[in-house]
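Missing here is one protein chain; the remaining ones are kept as they sit in the complex.
Labels run A, B and C following the written order; every chain starts at residue 1.
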Amino acid sequence: MTKITILIHCKDKPNIIASITNFIANKGGNIVYIDQYVDREQDIFFMRLESEFEAESFITTDFKACFKTELAETFKMKWRIYSSEKKPKMALFISKYDHCLYDLLGRYNSGELNLEIPFIISNHRDLEHIAKNFNIPFYHIPVTKDTKKEAENKQLELLEAHKVDFIVLARYMQIISDNMISKYPNKIINIHHSFLPAFVGAKPYHSAYKRGVKIIGATSHYVTEELDAGPIIEQDVTRVSHTHAISDLIAKGRDLEKVVLANAVKLHANRKVMVYNNKTVIFT
Amino acid sequence: MTKITILIHCKDKPNIIASITNFIANKGGNIVYIDQYVDREQDIFFMRLESEFEAESFITTDFKACFKTELAETFKMKWRIYSSEKKPKMALFISKYDHCLYDLLGRYNSGELNLEIPFIISNHRDLEHIAKNFNIPFYHIPVTKDTKKEAENKQLELLEAHKVDFIVLARYMQIISDNMISKYPNKIINIHHSFLPAFVGAKPYHSAYKRGVKIIGATSHYVTEELDAGPIIEQDVTRVSHTHAISDLIAKGRDLEKVVLANAVKLHANRKVMVYNNKTVIFT
Amino acid sequence: MTKITILIHCKDKPNIIASITNFIANKGGNIVYIDQYVDREQDIFFMRLESEFEAESFITTDFKACFKTELAETFKMKWRIYSSEKKPKMALFISKYDHCLYDLLGRYNSGELNLEIPFIISNHRDLEHIAKNFNIPFYHIPVTKDTKKEAENKQLELLEAHKVDFIVLARYMQIISDNMISKYPNKIINIHHSFLPAFVGAKPYHSAYKRGVKIIGATSHYVTEELDAGPIIEQDVTRVSHTHAISDLIAKGRDLEKVVLANAVKLHANRKVMVYNNKTVIFT
Partner (left out) sequence: MTKITILIHCKDKPNIIASITNFIANKGGNIVYIDQYVDREQDIFFMRLESEFEAESFITTDFKACFKTELAETFKMKWRIYSSEKKPKMALFISKYDHCLYDLLGRYNSGELNLEIPFIISNHRDLEHIAKNFNIPFYHIPVTKDTKKEAENKQLELLEAHKVDFIVLARYMQIISDNMISKYPNKIINIHHSFLPAFVGAKPYHSAYKRGVKIIGATSHYVTEELDAGPIIEQDVTRVSHTHAISDLIAKGRDLEKVVLANAVKLHANRKVMVYNNKTVIFT
């Protein structure tokens, strides 16, 4: 069997659901998962649907073409169709912090992540040994003020050469250029070490300490041109008290960052995230 | 417009979703909400669907009859269909604790609960004044060993006279007879003051204290013949430490009990709960 | 026995703890609780201590005088000493929302709160009936642009006449003047319906909805001149998703607000909160 995942959004109209389910049935598919949501304020319809087809008679490109002319154009849908055979390819961008890297590679090794990691890029060599231990190609691309553009070109070359589907910034600590963002829209996942929108920008644990909050958080979001303001995929929090020094917040925060980033990666890799109006619709 | 909510479960088969959505479309309905789940272990299909029809041409009894012959019998479905016009009627059984009562009546007053409360029954008069303040009929039905059967008959009379849809035991503290349970299957909601299945039975906070747990909980479940073993609707927990005496656990637990019970009541009243194999499927 | 609670902070120095425990022992007291914390960044020592004395031989004013000359002046301490006999008096300021009011009065009635409520002030009459049900004097003091100063004078008269110790703004929805804040420094407790410092100011649930956060929160803090920027006493959060409309956030938020405010009130009333550098040190 071939399994197809369809993500749709469009203006809400009567009979959308029946039209889609009919279309699938007519093409010989069996719907195994359907979830839908309507944003009543914006009047936008969202749907995620998984459907199974007999493998021998099913050709993905033909299906997409039919879907486009018979359904998508009628309802003016934005749509994406994925075949389950093709695992998404994720590039990891890292710097000097190893906790998110160990966590993601541990999950990757255990089979928890439905994706491939063609390579890791870092602006430092500090974590190269970890990439080696996990047998993943490592590219050291230093970034300085003067070489920023050149470094980005090398990154883009690698991304294109490996047909990377999405990028994960696992505490990469560098600003991504608007050029790269425009090439990977809603496909660059960052982990920010605060409960956004509180404590945007650098040193959020220091700011949290200064403000005396009783709870700290971490936020995973898609990178957009505005810093730390992209669509939020996942957040989590943990309690702290006056007894926690900044170093304690950093240590407790690491546990949050790992799990929040991993959850965001899983949601994205499993095609469960749709973006609209700088917000995410997440079908679980 | 008339809004219909349909809950279905049956053996999983190909084309169920398409058949249902087609049926709705053929009857002139517009699906506004659809959610579905398949238990892959048991191979059971579950669905919750909301659909809108032109009010003038729609007759609920006719629709149900068609649904039964054209769809339900083919797929051997268990099904329930609700019209949104009719709010469910909830009877409140209470005893001497007031926290869940105040909480539910406060939400009822604020319009947060989509239901009607025709009356409150208690085996004590202690909280009668609260029922009065909220203008809800209060029936004092004492329960002793000797009068248990007689008391239940009075309760059943009231329940039937008011066509009550479901019963909420807001810390009622009395065992419900198998007879009454059989008359209201998966329609009696209890709040148990522990994180079930830990600490079944009486005095769970005392047991939690003795065991030295670091987290306590509350559980709302449907009442079945086995004590505290019915399908779980909602649970929540909170942290405790060695510094908390039993009285502290009881006080912290009250906050859990209120919110957990209220959430379970809302899920049930909004027809979002299905029961299968002593477990709940909850469509949110 | 007379029970005394002492709160101290001062520059950290060697032998502070021994000096204090010695002082208590010399006065015939038995220490039943001691907790201490040192802010290593600021080098500030904080302590909370409970001590019991024979009631007949103990005179609080004498003890305070000795404490001042023998201890506090030596270490240049900021200090407060409370006798457990005197329950703190809390004034409630409310407006039109009833959830925090019901919650606090329910806890008050159940004996959960170690305080007295001499009266409730509101700028509207909507909730007067609740105050009556709980037998608490209710003062209707309307606030308009023109009468703001006059209204505040009435409020201050009542506060002084009843020797009120602290004020709780249970969704009072009015800005407190700098004049009143200066008369009750770190003695006015507010509940803000967001996870501060995110979403300062009006309509935080609307802002949270717009930003697409996956977790919402509530924050109780002392009122200072800068809006929503005072020392945080307590915070809590709950998960939300794209399916929650603004009205859902508001309903879920009510449950947070109630518990967070109640916890802050209990901490303050039990003299467990110290304020320093716009942050709280909380001894539990």
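Please note the rule applied: contacts are C-beta pairs under 8 Å (C-beta built on N, C-alpha and C of every residue); 3 or more make two chains touch, one makes a residue touch a chain.
Just so we're clear, the structure is a prediction, and the values are computed from it rather than from any experiment.
Considering the full assembly, B:E234 is the residue among B:E50, B:D103, B:D165 or B:E234 that touches the omitted chain.
The hidden chain makes contact, of the residues A:N133, A:N153, A:N179 or A:N277, with A:N133.
Where chain C meets the chain that is not shown, the touching residues are 14-15, 17-18, 21-22, 24-25, 30-36, 38, 239. Although one chain is not drawn, its touching partners on chain B can still be listed: residues 37, 39-41, 195-199, 211-215, 217, 231-237, 241-243, 245, 278-282. Where chain A meets the missing chain, the touching residues are 98-99, 102, 106, 109-110, 112, 133, 243, 251, 255, 259, 262, 284.
One rule holds in what follows: only the chains that are shown with their structure count from here on.
No other pair of chains has as many C-beta pairs in contact as A-C.
For chain A, residues touching at least two other chains: there are none.
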